[in-house]
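Handing you a structure now.
Below is a slice of the complex: some chains, not all, each in place.
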Amino acid sequence: MSLSSEALSVGEDFSDRLRMVRDTSVELCNTLHEEDFVVQSMPDVSPTKWHLAHTTWFFETFVLAPRVPGYCVFDERYEYLFNSYYYTVGQMHPRPRRGLLSRPTVAETMAYRSHVDAYLQRLMEDEQGDPELEALITLGLHHEQQHQELLLTDIKHVFAQNPLCPVFREAGTSGDARPPPMEFIEGASGLVEIGHRGDGFCFDNECPRHHTYLHPHALATRPVTNEEYLEFIRDGGYRTPELWLSDGWATVQREHWDRPLYWSEGLDSVFTLNGQRALEAAEPVSHVSYYEADAFTRWAGMRLPTEAEWEVAAESHRVSGNFMEDGRFHPMPAPVRESGGRPLQVFGDVWEWTASPYVPYPGFRPLAGAIGEYNGKFMCNQLVLRGGSCVTASSQVRVSYRNFFYPDQRWQFMGIRPARDA
Amino acid sequence: MSLSSEALSVGEDFSDRLRMVRDTSVELCNTLHEEDFVVQSMPDVSPTKWHLAHTTWFFETFVLAPRVPGYCVFDERYEYLFNSYYYTVGQMHPRPRRGLLSRPTVAETMAYRSHVDAYLQRLMEDEQGDPELEALITLGLHHEQQHQELLLTDIKHVFAQNPLCPVFREAGTSGDARPPPMEFIEGASGLVEIGHRGDGFCFDNECPRHHTYLHPHALATRPVTNEEYLEFIRDGGYRTPELWLSDGWATVQREHWDRPLYWSEGLDSVFTLNGQRALEAAEPVSHVSYYEADAFTRWAGMRLPTEAEWEVAAESHRVSGNFMEDGRFHPMPAPVRESGGRPLQVFGDVWEWTASPYVPYPGFRPLAGAIGEYNGKFMCNQLVLRGGSCVTASSQVRVSYRNFFYPDQRWQFMGIRPARDA
């Protein structure tokens, strides 16, 4: 990432922002009981407790330890427990075993957070305005926000395993909305540029900005809705191998998939962070894998956009939409009144699968040191998603932001914006 | 089981006993944090919370529901969650997924217990002296005591996965004890009788008392110690296929076993419910599988006793020893002073593997109804253990009591008392 603090709003107090983001992580948990913080429902999921500790460890390891003279770690055993995947730092507790740890308790984890927060605030006072420090802290905050999103999608998955169907947040439904028709808008073609520009913060995988060549194409004005996806199901989508990538079909067979994650067998209700609710036809379909997104577009005679097509189309849009801060934690139907040629829901609501494998941009250089393991080593077997979701912090989203997941993963809020050749 | 309440000491108040056993389950947890109640460290292990709820469900289902007119279950969804394996009652939450449930919380589980306890006490007042009710409750209490033992061995396994090595109970060590030499005492041979006798409570699998024929043999005066087991290890026991049953050797290879469960790699310390401690040479070896027990005795030129040999030898012994009530939760060295031909530690300390597959006694009849699933359907692929352990409630142990586990299981307190042909 370009480690710069420019992303912060002018005049914003940097230590306020630190406090705010750190507090948000804790506030997100305010309906949880201690027991909820412990469970790991599958290897991809981490316990809530783990997210709270790991983000703290990140600050401790990459900010406090190298910069506070004589800093004494809160508990030296935490490095092994809360290192996620930084081999440069050392060995780590195996990911699939995170749910076996009842200790440290939630209270101990909170004490760990307070300890580190106090040191961070003091350090920021001592070295006020130090650009390198602010850059490191900015990175830590973006990292923390990524984990806020994971915390939410992970607790959703945990609660979904429980026949008692716990409610994470009470919320109203979207009612009987009626989305505007899906239209297609032609995008720029020929030689274009993508990648991060300007001085603001970004992750290393968004750089360098570079040329790429786009072929004539068009993008849909809005994501695919539940209703449209239901048509695909009812038309036998999940029983027609010709619609699927070979690995996708193998996954459908092996996992017995016949609907998106969290949909009820009867296709009429869905598990949400607001509890079990009726399936709303107008909402964007969510929790579909790349394989399903790809099969849907093939069935519809369309395709998925590349990440370059997406980024160029989105460049002129303001980053606004249904984000974590809105507190819905669930995608909303596209607004009717805004139709008429403008793309809707470009940011927020659901991450949009692109057809682009997650590979390094030409000339990509990972950051030096352990932080270099942040992004680069995952550039294989995954696909890029764009635009953020209803559980992404808005300040974390940029037009050049590249999210990435394996094609069979679907526990994030993942949706579909179709494209087609023009 | 012979459903009779005669096992209770004369004059004991029955409802006091109910209260005492039920309270013990909760008291055992008094050093635990809410987070500790949730974790399932392997499919064999259940979360603490689950044990507390399941034993309650057992009373609710088999005592309250059929006997309290108009009884309304605490939460109808609990039947699915807390039925262990009674298909006659209905479907159940899959065992390996018990650790995915953060709800009901510990507090809700305790409320469930209180609700059921209140109804039970009222029922006992109403039907005071009803022999059938007392028989049912006796069964429920023995069931609860079995789960107290599992609760302890399960939390030990949970804590053992945690690099922070939590301490369940502080306790002193056994010091530098020096056990008496192992001697052999010849047992009765010819036609003998085994199985439960008398009117007291027993499980159905202890019946009927029946004839069996014993060949000349002798039993060791005490269980094998850590020191003796260390000799086996140092002599290459875990690297010599000829010492092992074929399935045992396959397990050793597959699991990379080279020492008992909970022993440190350096063979000098051991994880206990009292925390990580030095390995005491004089303590009985514990947490060995049947395969290891069998290999050890083959290496030593001995064999394991049959359950009939064990029972006949134990018949004249008083049921006393190092049990759960002693609060050590760890086996003790054999007392020196008591040596001289008498068998030591027959009851308590460690369960003793026998060479006997767990099969029905001749003429065995399971109880009628769902309760008939309690024991009978497990009579395949398991082996019998005898005598109780340091985490068994003493009032639960009888000379005819048959415990049973698979030959590769070792998370219980399982030890070795050798035998040999005379």
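By letter and in written order, the chains are A and B; residue numbering begins at 1 in each of them.
Here is the rule we go by: contacts are C-beta pairs under 8 Å (C-beta built on N, C-alpha and C of every residue); 3 or more make two chains touch, one makes a residue touch a chain.
Just so we're clear, the structure is a prediction, and the values are computed from it rather than from any experiment.
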Homo-oligomer size of the whole complex, from 2 visible chains: 4
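As a convention for this text, only the chains that are shown with their structure count from here on.
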Approximate Å spacing (C-alpha centroids) for the pair chain A, chain B: 47
In the complex, chain A residues that touch chain B: 33-39, 41, 49, 77, 80-81, 93, 97, 99-107, 158-159, 161-164, 166
